[in-house]
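What follows is a short report on a single structure.
One protein chain is absent from this view; the other protein chains keep their places.
Chains: A, B and C, in written order; residue numbering restarts at 1 for each.
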């Protein structure tokens, strides 16, 4: 299979580029019987939309979405759902000076060399704008998962060197929308916001860490040996631009504890088998064990920074300088939470059908 | 597609379980024209084989492999290559007391509940022994990649709290086979070995970190948006039992640096465009950029420990105790290096065909 | 993988329904470097467009296509190509009386029962209009195949009981556009046209046989054992609505000849190994042998006929009558030639990449 489609039973195919005519996605394998309107998708898109606060890019895209297939009287009918967002605020000329001059930290050079022809304005299809497709697919997945009480929450736990305190999941869900950084520790959130505004003034950028929690996943998701649930989640998250690391449960910390500390002891609570700790992060041997799934992703600082940088001119192979003048996020972490939730929800939805928890044809 | 097959153009299907009749793998999509003998695979299998040093499990398996299809006069002919290892030293009775009593940190409970019937001796197909299949596939990939000068090296950089010093790749390759822990820092290696023997005496276990370096990957591997090279590598590595985290390049450290530090500046050396630093770990936007690919994986301590542990009896849902008496590795890191190399080589091989660097039908 | 996508290296995902907002397709795996405009696709769509002659349905759809992604300055850039046709002349009310009353010979009852919710106007996604997607994908395939001198020609050889004489391929290509029935035997074509107009008056319909010839396919396409070239072609053709049979080479006639007659003798002509006869139809053991590929498909008469028919009311399971008043083709054969060419070209294109004749990333 080609690479703009992902999933096996619940699949998404995305298309479009940053400064092209449109972006969109086709979701195939969505069971019939789900109520679905433009507005459902619009609400999620608005969360990742640029230009909504001082700490995001000032590109003014309404990102208005329209479903053009797959529903009948606003109910999914088992046919592929296509939704489209037309680009409105492209300013391609901002990128004229970048033609043939690959931006450090960006994939420009890779696309240019791999395909020969490169839609360079705004990074073309390599732009973060392609995650509009993820959000379209993720919204549909989320609506179905919510009916099964499965809730995915992504929140920022670190920006640069500022870390949030550990907070209870209930409080996280209450707090994440209270500040533009989507950090539930409101004191840390304030500091994070300030540090983002500060780095923006300096023309530089920051990275951070996002935690994703998936509650109420039933025991039994994940297909060994090669489609383990953590394998598929790791891939979906690493596929998001700027992500440089993925952890499940204790993650890298597990390398420094002993087995007797790491192992999660089984016991019974309310007639349900659970574990006392959750160091495994809800997955054992690639199969969900019924505990909350806990993931962390490392997000690198936005590569688009406004100072001068050295690079190579691909036309003559000479060293040259570039200055990036487009509109960019000084820190992508807050907006990436929406994309991470979407990516994760699509994986969980796919595995819910694959493991027989959701009927493949109709709800 | 079902889950015991992975890859798109170069695929592997594995089968078999720890204490069943046999384990093996079928590789499909291997171009014709490769010299391949049992001995080629045997050499790699011997690296992951148990019972070769004091720090590994004492299960005595020769793991003798036999190719039963796919070659003609010891040359691959474009048909699927199947290779088999028959189990010899099964001691299934060691596991009789574990029936219906899931071992903490293991997938027993997940398999039992998901499938109803569970081949519990030795963890059945969830056992690390299923990675024999990985090594079969990885060996074939490696032989072809080596012709393209692509070299994958996995080495241990941390066991428990003992970390190796940073060492040059040339020295790593020279040193890793000098000690049983496969750590190139020979001083740290000695300490690691001692700490493994120490924890073994205590009936406990250790985890660690393995770094994987892939040299000479050409620019252009990786298929955006959903089969990015780092996405596929993360999945392949996370799919290995005991892996709890994957990093590329700076990994989680990238969350705390600024964009101006993170970005790798392009320049020219010997008429080749390279980057001054390699914080991105050789992949930008999911496509290899020609620099070495640098990955790290977090390996949890072996869940099989010899002390008493609490668990639940699945027959009556009562709390019970278990004691694991099988033969196990006190630390899986040294042996996991071979499996990680195999997993990574299969991904690179698959993408070499996908990106048109290797002809799909014949070498 | 879900079912609205087909192909492995050159894939097409289609979406949309007869009376919905739009229909379209996303082509993934098209190498970069192909000149491609809306007009290229429009020309092919115009061939399958309804309302162009007295013998086709009178639905007046302009079927205007617009590419919204995948090209940069009218050249493919390796990203997914999406093209859309908005529906204009829907008359959904024509179908109000058919709700819950499945039309004989149509898939209404299957969709209704399978998915619960059924976009019944015009047959929804089961309508022949969904082949707009095929033609979008087929056009792109055709443009690339033509560069390799591969030419696909579909022509009508039978309508009802009227059969065309056997005609040389050169003459076929000259004649097929001279009459609306797309039959190259101009005398038979005239009779076919009359018989279609005649059956239309009677409110009934006709079927026929279409032959597809693919010239200049190189030896080596087709991947045994389960993706043989004839297997993939048979599937692609049988997947077209109304097709009830597929033959390759001698087809069903091969059941009544002896092996000594059937076998195509090899010999040399102009330093090329060819066969004296072509009973195998250009494929041996699932692999193209360099001879023209010869296929035939059986097309059933259009199930939409205007007389009264008995059926079952799905609301109360009573026998009822229906009368179909929409606009329909009295014989689908002439228009199906365009769709068959598209379907076949997509398969050949997919296999050209798979067998290494076309680079997967760039032309």
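Things to note:
Keep in mind that, in the parts below, contacts are C-beta pairs under 8 Å (C-beta built on N, C-alpha and C of every residue); 3 or more make two chains touch, one makes a residue touch a chain.
Quick caveat: nothing in here was measured; it's all calculated off a predicted structure.
Residue in contact with the omitted chain (choice from C:87, C:289 or C:345): C:289.
Although one chain is not displayed, its contacts with chain A can still be listed: residues 1, 8, 220, 354-356, 359-361. The set of chain B residues touching the chain not shown comprises 1-5, 7-11, 13-17, 20-24, 26, 28-29, 32-33, 67-70, 72, 75-82, 84, 111, 114-119, 124-125, 361-362.
The chain not shown here touches chain C at positions 1-6, 8, 14, 102, 104-107, 109-111, 113-114, 123, 125-126, 130, 133, 158, 160-161, 199, 204-209, 219-220, 222-228, 230-239, 241, 244-268, 271, 273, 275, 280-281, 284-289, 298-305, 307, 309-312, 314, 317-319, 355.
The criterion applied here is as follows: only the chains that are shown with their structure count from here on.
Centrality annotation: A (chain centre taken as mean Cα position, compared with the mean over all protein Cα atoms).
Centroids built from CA atoms put chain C at 46 Å from chain B. Separating the centre of chain A from that of chain B, both taken as means of CA atoms, is a distance of 27 Å.
Residues of chain A found to touch two or more other chains are 1-5, 8, 14, 111, 114, 125.
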